[in-house]
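Removed from the display is one protein chain of the complex; every other protein chain stays in position.
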Amino acid sequence: MAVTDAGPATEVAKRPSRLFKNLASKIAAVPMVLVALVIFVGCTIWTIYHSFTRSRLLPAPEKWVGLDNYERLWGENRWLISIENLAIYGFCSLTLSLTIGFVLAALLDRKIRFENTIRTIILYPFALSFVVTGLAWQWILNPQLGLQNVVRSWGWESFAFDPLNNAEIVIFGILIAGIWQGSGFVMVLLLAGMRGIDEDIWKASRVEGIPAWKTYIFIVIPMMRPVFVTAIVIIASGIIKVYDLVVAQTSGGPGIASEVPAKYVIEKMFFSQNLGLGFAASTMMLLSVLVVLIPWAYLEFGGKKNG
Amino acid sequence: MADATTNAVTEARGPKPRRVFSSTNIIIYGTLLVVCLYYLLPLYVMIVTSLKGMPEIRLGNIFSPPVEVTFQPWVKAWSEACTGINWDGLSRGFWNSVQILVPSVIVSIAVASVSGYALVNWRFKGSEAFFTILIFGAFIPYQVMIYPIVIILRDTGGFIGDVTGTNFRLMGSIWGLVIVHTIFGMPILTLLFRNYFTSVPEELFKAARVDGAGFWGIYFKIMLPMSLPIFVVAMILQVTGIWNDFLFGVIYTKPETYPMTVQLNNIVNSVQGVKEYNVNMAATLLTGLVPLTIYFISGRLFVRGIAAGAVKG
Amino acid sequence: MGNTTTHADIEFEMPAASKQSVSVSVKDLDLRFGSLQVLKNLNLDIHEGEFLVLLGSSGCGKSTLLNCIAGLLEISDGQIFIKGRNVTWEEPSERGIGMVFQSYALYPQMTVEGNMSFGLKNAGLPKSEISERVSRASEILQIEPLMKRKPAALSGGQRQRVAIGRALVRDVDVFLFDEPLSNLDAKLRADLRVELKQLHQRIENTMIYVTHDQVEAMTLADRIAIMKDGIIQQLASPDEIYSKPANLYVADFIGSPAMNLLKGVVANGTFTAHGVSVPLSGYDFEKPFEGPAWFGIRPEHVAIGDAANASDTQLTVKAEVVDPLGSDTLVMARLSDERFWLRISGQSKVKIGDELKIGFSAVDASLFDQSTEIRL
Partner (left out) sequence: MDLMKTLVASTAICAASAASAVELEVTHWWTSGGEAAAVAEFAKAFNETEHTWVDGAIAGSGGTARPIIISRILGGDPMHATQLNHGRQAEELVEAGLMLDLTDVAEAEGWADVVNPVRLLDACTLDGRVYCVPVNIHSPQWLWLSHDAFEKAGLDVPSDWFQFVDAAPALKEAGVVPLAMGQQSWQTNLAFGAIMVAVGGTDLYVDILTNKNADAAASAEMTKVFEAFAAARLLSEGSNVQDWNQATNLVITGKAGGQIHGDWAQGEFQVANQVAGEDYTCLPGLGVNEIIATGGDAFYFPKTDDPEITAAQKELASLMISKEVQVAFNLKKGSLPIRGDVDLSAANDCMKKGLAILAAGNVLPDGVNSFSADTDGQINDLMVEFWNDTSITVEDAQARYADIIANAD
């Protein structure tokens, strides 16, 4: 872009190098750029590359084996179960967290008493780590000592609630703990979003005689789209990474009934010392994330660049 | 309200009578009560269990309050529980955790807030692309990154050491850990700060530029003082996350400097014959005490901070 | 007086009365966001001490131009001079400007005093000088009692006064106003408008003022630049803009109610539309013209009743709508199938359906070429 030499200008200023314009801001962005490029992009490429190698205990970039690791991965029962569990857990966790979070937020939004106390109670589990969460719920769901035993001691002898030792429903046992830990934060996010909505909306809906629940579903929820997006990003990134909770609560058992992909990746990398296979599995996880995220990122950031 | 219409003139005057026990209220408070019980149950069980002696625990009912309150499990968890051949409980880990926590929280928040600010007010070519990559980064399981990051830290630390002529290292030093926490805190924190700064009117930024404030001037004098709520949110998230971290703490520290969570893991997973549930619960509660306290104290600020702009997409 | 403009190029001649040196000069300015061209080859000279208003509807590029002058937007091409200095690539704070924003943009965590002295502190001025300038500005704006308050404790009018004060203390040659009164209610807006005018008379600085409100523009401006689609349509004194709009857009934009426009043909020194014929002998053509044209006449230039007898063209119309405004009354009639507004005295008692005798003359009118929409 050349400078136009026009008019009776006394002087023509040269455009300074773009590189040094607002230098401080560029220096300040260096950590972000480094993290994005070196860590997230660089390490991802590194991981993908090594997923095509026979890396065992140590990364071995020279031992190229093509798609071997992927063939084995998809032939393994445990991986398939992990994927299935993640799908079930992910779907339930996302819908339940959002539903419970929203219902609780709506209840708290009704100008109730003790709002602060109730909100604190619902939020506090978020302060606890997954390991602690897993241990506490393992303990409560323990059939000999926990809930089942207590209900039976009250006289309901046939009461059976032993999800952690039942392969069919073990994933829901983990879900109970996961929801307990994370829904409070979702609630706070959504409550904050709800409070941000114009009071006039409520006045308008009262004037028109629309019941409260309808106002929430048809008017409030669509208006809270940005909050939901933030909440979904946070929940979903947690779901993909779910590991500690499973390890603390069931160690993947009974059998391999509650295995999840992150655990598969970690165990293949560190227990079985098959880095290549672990990297292949994590590449598959990454791929599934991309499939979900790219359309979203396009809608979210591509559409309003100049907005 | 049907009866009100018949005698409208005499009855429907003045403020609407408030009915405390209306069916709506009963449903709302009833639901909330049940919900609170669900959320409080594990905490209750943990506290009650930690105050019981082992014989009482074996009797079975985990929900019954302790017949005989004992603080022995707490004492044991804090100063006596053992791992391997060390018999000093969690006490040592507490201070180690504090030493890790403080610089990690400060650096990670500083970097993320500056990044968020640069993303909103000082856009450059591709800045949105970098941001999108960061958000993708939030979905990568940490464990996958362990080896490459180890290699990067080793080489960077060694390089710095060579250049400065010292035996500076990132691996095994607290700064390596700080960097790792900064990296993995970045996606969500940058998202929060970016969203918050977007809600600050652009004209304010323009006014400050006309007033001659530069990048840092605007950040420190205008943005920072305006952003207290979001800093509280970020701080709470980071304190919780870093305090509860096990994986990085154990990889990037040495036995003398193991954080509390590593010692918690050691106590909980070292079974000396019988699992001492009471000691485990006490240790768990002790470890969770710091983030819990922060939540109970500043929960209100947290909610306000999130409302103040973290929610805008 | 000033000059009219065309789409293609703009040339200015100094008004003889205020022949002064140029304060702000914009040369061949281009601004593009990607493929979107926001400002096109824009040239503008503003004289020292002049009050220039950039007027236009939203999206016309007026605020964008102001931001370019302030240095808050990086231009794609062209140059900007302030006080003869090329400031094209300089930081906003180095350009010798002060700026006032629509939303006031006061720093919420600083007191009024802090807001006003922030820029001076950044410039590294000595403390005594800062306090002197701040107190002088606060005296001018009569905001001394507010100095220790925070913006949240101020009313809208007070906030905007502080914002003006913040620009004032900078002791600069050029003030930029970006719709400064738009967030205020009508009464306050009128008051502040007067104050601004007095302020300008007192300090005699160059002021560039962006607004979409034509009353503000007409009352405040020495010259008005009417913008549309990133191009200056006309740059002239308020009087000339009003009486001799350079093109159809300007004619339609300025004035409330808008100029009455009739579509017809100019031939043989006469404008002819459906049911109307106006002799154009009194009209001052730029150059000879025949062909399809617009005929425009402002409502107040239409004579009513007996007064119409003196006009070149006389007609009778029926009142369809009557809007009494107090001081005067607006009447809508229909002429040549177009709405035709009349402004009559507030005392006259016209009712809907009344037959009115009207008359107007070409000397008060404006004619525009139908194809180019430029004034004839």
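In this document, chain identifiers A, B and C correspond to the written order of the chains, with residue numbering beginning at 1 in each.
As a convention for this text, a residue touches a chain if its C-beta (ideal position, glycine included) is under 8 Å from a C-beta of that chain, and two chains touch if they have at least 3 such contacts.
If you're wondering where the values come from, they're calculated on a predicted model, not measured in any experiment.
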item: Partners of the unshown chain among those that are drawn; value: A, B
item: Touch with the omitted chain, as defined above, among A:Y49, A:Y70, A:F161 or A:F270; value: A:F270
item: Residue among B:I160, B:V250 or B:L301 touching the omitted chain; value: B:V250
item: Interface with the unshown chain - residue positions in chain A; value: 56-58, 76-78, 142-144, 164-165, 167, 250-257, 266-274, 277
item: Hidden partner interface residues of chain B, rising order; value: 82-86, 143, 146-147, 150-151, 153-154, 158, 169, 171-172, 250-251, 254-256, 262, 265-275
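Keep in mind that, in the parts below, only the chains that are shown with their structure count from here on.
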item: Centroid-based (C-alpha) most distant chain relative to chain A; value: C
item: Leader among chain pairs (count of C-beta contacts); value: A-B
item: Chain centre separation in whole Å, for chain C relative to chain A (CA means); value: 54
item: Interchain centroid distance [CA atoms averaged], chain B/chain C, Å; value: 55
item: Touching two or more other chains - residue numbers and ranges from chain B; value: none
item: Residue ranges of chain B touching chain A (in the complex, touch as defined); value: 28-29, 31-32, 35-36, 38-43, 45-46, 49, 57, 60-63, 111, 114-115, 117-119, 122, 124, 127-128, 130-145, 147-149, 152, 182-183, 186-188, 190-191, 195, 214-216, 240, 244, 246, 261, 264-265, 268, 277, 280-281, 284, 287-288, 291-292, 294-296, 299-300, 302-303, 306-307, 310-313
item: Chain A residues touching chain B - in the complex, by the definition given at the top; value: 22, 24-26, 28-29, 31-33, 35-44, 46-47, 59, 104, 107-108, 110, 112, 116, 118-133, 135-137, 139-140, 144-146, 149-150, 153, 180, 184, 188-189, 191-193, 195-196, 225-227, 229-230, 233-234, 236-237, 240-241, 243-244, 262, 265-266, 269-270, 275, 278-279, 282, 285-286, 289-290, 293, 297, 300-301, 305
item: Residues of chain C touching chain B in the complex; value: 67, 70-72, 91-94, 97-99, 101-109, 118-119, 122-123, 163, 166, 170, 178
